[in-house]
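One protein chain is absent from this view; the other protein chains keep their places.
Showing chain A:
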Amino acid sequence: MADQLARAEPTPCYHCGEPVPDGVSLVVEIDGEPRPMCCPGCRAVAGLISGSGLDAFYRRRTAYSERPVEEDGDFAAHYRVYDDPEVAAGFSTTDDNGQVSARLLLGGITCAACTWLIEQSLSRVPGVLDASVHLQQSRLDVRLDPTVLPLSELFARVESLGYRPQPFRASTQREQSATEYRADLRRLGVAGFGMMQVGMFAVALHAGDLQGIEEQYRGLLRGFSLLVSSFVVYYAAGTFFRTAWRHLRQGALVMDLPVALAIGLAWLASAWATVSGTGQVYFDSVVMFTFFLLLGRFLEARVRQRYAVTWFDAEAALPDAVTVRRDGQWQTQPRRQLQPGDRILVKPGQTVPADARVLGGAGAVREDTFNGEHLPRHVRSGDAVYAGTVNVESALEAEVLVDFAHSRLAALQHSVEMGRSGKPRLARLADRIAAWFVAGVLLVTSATALAWLQIDPAQALWVSLSVLVISCPCALALATPAALTAAAGALRGSGVIVRGENALEALSRCTHLVFDKTGTLTAGQLSLDRVHPLADIAENELLAIAAALQQWSNHPISRAFAGVERTLDCDSVDQVVGAGLDGVRGGQHYRMGSAAFCRDLCPALPQPPDDALYWVALCSDERPLAWFGFGDHTRAEAPAVVAAAERAGIHTGLLSGDSSPRGPQLATELGMAVIGTGLQPREKLEKVREMQAGGAVVAMVGDGLNDAPVLGAADASFAVAGATDLARAQADFVLAADLGGVTRTWRKARACRRIILQNFAWALGYNLCAIPLAAAGLVPPWAAAIGMSLSSLLVVTNSLRLNRRETAH
């Protein structure tokens, strides 16, 4: 990691952590110190947070915030559609006093401090009676008085804090997982209480075994143990019996079978011993089993479900409110009411709400949703535009062609589902080992029972029972979840959120690491790379002229000038769609844009330099002034990530939707193979399928909507910081800070696999020693209990070694 630290770091934005572009000097005073900001969006959010006296947010957070999306300023107008009672009914209820309880899904919650910020900030807004944020579900529950604060204002308020609110729509899957979580917790709690009680009785009984105890007190203690453990077995362990039975009927051997057998038989035999006053009781083992097994499963389920945000759908990328022509005038209407044939108006900067044909106006749409390309496509009357693309230049009037279900975006969503369902299931290590272990234990137990029936029939039940008890499924059951929990915790601390079910295990076996280009290996944004002056004018003056023109533009390259200080102003600027900008300053005419557009004004303009950049010309009516070269910068940490993977024997490759020569060039620079460029989302998916069919275990790193299908299909997948919600929902790992998280994650995944194997080795080794002793009838119950606990403790301690962080950041 030394090479990474030695590299000169650009100043990170204090709000979002992205590097502050050269020439940007935005500052917000937080905690009495000026802090650098990367963009006006971050400055606005940070200014609001600091201005409300909530500076503490920055001290408390454990991860950088997300960079706010720059949109046209008027949030409230955009959200006004939620004031419509019919629309609001979808996610809110009104009680008898007229108070509204609403549920919002928030994008951009990166750590627990975000919940504090939102709750604190909202509780100061007049009209909000109660606000609480559910971190795991990124959900805001709020109760408000709609006469003081309309819902649209609430949305706008949340948006101004830098989060992306949308209505929270209930889903059966989500309800079900919440119910299961509570049921698991209830069982765990009951088993825990039971374990403590029965454990206390058991200490007295074991002591009695050693130093003698009166028959009447032994009967009393056993009786109460029976009472408590019966309740625990019925209430908490019932789930094992049901699962084992369900699988047995289908002829499958699962871990739950010996568990159910051990618990059931041990309880039955102990109950018989209690009633008849003979033999030995195993009540403490019964409840301890139950508790540890439930604990292991609870921890595992928590890791798996923690960030399982699978409910973001593609439709959420579309605006809820659209401008549509009704009764001869433009009206704002809910998008869901759009019909094919409606005329809609899409303003610059807005997302196109439906597949439509342009009727009036000419403009450009950014289609990175579908192809990852960040330069817009020009459209004119008669051309089709697609739902989910962004109109960048001028307002477009269009006729809706189809409803959402038949749109190209819905087709993309469909291929996401296809990708997920076609994903090859890598059998889990634990499942494979468990089946063998179960068969082995059952075999040994039966053999023991048969042998003891020959030797001493009276002892047969007790000895075979002690074999079942001592085989300790606990250590085996804890081996995987303890390691997974520890690894996920450590990764989270280093800026990687683990979401996927078997992702860590799949990643540990990954043979191919595949990257998307735009937004993943590169920053996904054009920035000014080179200024090539053509006249004898200082560079900063050229920049000032360009910036003065560009502030009137919505084109992606205008962002590259956002940080340039405004020293000049133009008298008037016209945006010529598909060509460039035309401005007048002090009687002189300027043009900035494509070569053909500028040659119209100034025929002397030479060819642009040869470098593979996106060149834009600047000229006046007298002479050519400059060529500006724009490029999408490679992320600084990308070379190290690729190199580390190659060193470890993981093949790296590029799979890009962009068809420009920049892709192969970048791949060569970084030393990775080119798997394909210029591909549609579906073609990317097929490429990955092909590789998987050839035996490769593929991990994919991507960011955009167009990557979502392939992220779903890959064996393990990463979404980088700033990825779209749909891409995040498909990814197993979400990188909060930088691409370096990829390296940290696969290293941790390999370490995790090693630890799991060690745990299994220990559990099996322990059984190999203990089972023969038990089969020989040499193990008293108290020794079995101690052995079992120590074994579980060892497994947990070993797993905790994964908790160490690899590098501080």
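Annotations
The working rule: a residue touches a chain if its C-beta (ideal position, glycine included) is under 8 Å from a C-beta of that chain, and two chains touch if they have at least 3 such contacts; residues count from 1.
In this text, contacts and distances are computed from a predicted model.
One chain of the assembly is not displayed; among "Multifunctional fusion protein", "ABC transporter permease", "Cbb3-type cytochrome oxidase assembly protein CcoS" or "Solute-binding protein family 5 domain-containing protein", its UniProt protein name is "Cbb3-type cytochrome oxidase assembly protein CcoS". When the missing chain is restored to the complex, the residue among A:L122, A:A156, A:V190 or A:M672 that touches it is A:V190. Checked against the full complex, the candidates A:L220, A:A405 or A:A604 give a single residue touching the omitted chain, namely A:L220. Touching the omitted chain from chain A are residues 9, 11-12, 14, 17, 31-33, 36, 53, 55-56, 58-61, 111-113, 115-116, 133-136, 178, 181-182, 185-186, 189-190, 193, 197, 214, 217, 220-221, 224, 227-228, 302, 306, 809.
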